[in-house]
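First comes the structure, then the notes that go with it.
Only a single protein chain was left out; the remaining protein chains are all shown in position.
Note that the chains take the letters A, B and C in the order they are written out, and that residue 1 is the start of every chain.
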Amino acid sequence: MTDPDEFFSRDTFARYSGIECIKVSDGTARVRMEIGDRHRNSHGTVHGGALFTLADTAFALASNSEGIPAAAINATITYMKAAREGTLYAEASEFSKNPKLATYIVTITDSTGERIALFQGMVYRKRVRNDQGDVTA
Amino acid sequence: MTDPDEFFSRDTFARYSGIECIKVSDGTARVRMEIGDRHRNSHGTVHGGALFTLADTAFALASNSEGIPAAAINATITYMKAAREGTLYAEASEFSKNPKLATYIVTITDSTGERIALFQGMVYRKRVRNDQGDVTA
Amino acid sequence: MTDPDEFFSRDTFARYSGIECIKVSDGTARVRMEIGDRHRNSHGTVHGGALFTLADTAFALASNSEGIPAAAINATITYMKAAREGTLYAEASEFSKNPKLATYIVTITDSTGERIALFQGMVYRKRVRNDQGDVTA
Partner (left out) sequence: MTDPDEFFSRDTFARYSGIECIKVSDGTARVRMEIGDRHRNSHGTVHGGALFTLADTAFALASNSEGIPAAAINATITYMKAAREGTLYAEASEFSKNPKLATYIVTITDSTGERIALFQGMVYRKRVRNDQGDVTA
């Protein structure tokens, strides 16, 4: 079983981007980011890369929450509304899972609950073989 | 006509993430990012959010290079190979364009030219009306 | 206001693919397809194109349900489980909407309720100007 606090403490780019972990439980995660000047793009709104990083961090926490190392293979993001100030929240939940692959949906909302972006990501789950050649994860 | 240097100078999150603009011309852009410790995820490789930000920055430069403000509406990224050190490059090129919508493909490669990620993004192009109500862009 | 029965009666490829419309209401739609031999791919399971067509038909009905002509601009589909027999259902619901763009999520399930595929699509909404130049839709 992965310790989410320890896992998040090693997520350097998320922390550098000002993201905080609120809660992780089996297959779900919730994170937040207080919008600051560093997050802006050339239009003055929150950068797509900052929004993606926020969603991706929730996705990584959720997909690694069950003890099997999970590597992202692809992801998609759709932007609903430009964000300018306040705090953004990303909530990830597992949509489906088989032994090798799992899919997560992440919704980004602002402080008023309005939808800012919708993210969907897939991971490849790395199964580990023990000395006897059995799959342990 | 947008000045790419001026446009990029206002891209705070890209600059905060260590991204540099190499070249912008009509509908294309090339940027780079030297991998540092701040870019890592919990697995020690470059964070999906950092890779996305790199590609997204090239996408924004390319899609805004022709003087019509372009807002990203959605994007997808596929990861080929984990990146660990050295410099990453993202190259954006326009795949298609109509008066309202345009699609760009961005490829991220490492210093050896190996493919790290493939990004595809779509923008909505904001047409501006002048005082006579004519569409000018 | 679009009449969904009339709209669906003109959806030739959906009908050719054996899709039936169950229900359409504002921003949502539900359709079904009884799996037959014509739907199979080279592996003997339901073709990705047949699954996409099923989801896309629900998406078109939902996105055109409010009287504004809506044209799909892009879509993504993720496959959870191969389908082999029985009836498949696709349920579309609006996730977000602004005057120009709207996003829909469609879930495909089998007769037992198991998830077969997840689809997400975006439309461009064509506003119509009347004789006075006002936007009517």
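Observations on the structure shown:
Throughout what follows, a contact is a pair of C-beta atoms (placed from the backbone, for glycine too) under 8 Å apart; a residue touches a chain by one contact, two chains touch by 3 or more.
Quick caveat: nothing in here was measured; it's all calculated off a predicted structure.
Looking at subunit A, the residues touching the absent chain are 73-74, 76, 100-101, 122, 124. Those residues of subunit B that touch the chain absent from the view are 76, 78, 80-81, 95-96, 98, 103, 115, 118, 120, 122. Although one chain is not drawn, its touching partners on subunit C can still be listed: residues 7-8, 10-14, 16-17, 37-44, 46-50, 52-54, 56-57, 60, 64, 69, 71-79, 82.
To be clear about the criterion, only the chains that are shown with their structure count from here on.
Using the average of C-alpha coordinates as each chain's centre, B ends up farthest from subunit C. Subunit B and subunit C have Cα centroids separated by 31 Å. The geometric centre of subunit A is 28 Å away from that of subunit C, both derived from CA atoms. Centroid to centroid, with C-alpha atoms defining each point, subunit A and subunit B lie 21 Å apart.
Looking at subunit B, one finds that residues 73-74, 76 touch two or more other chains.
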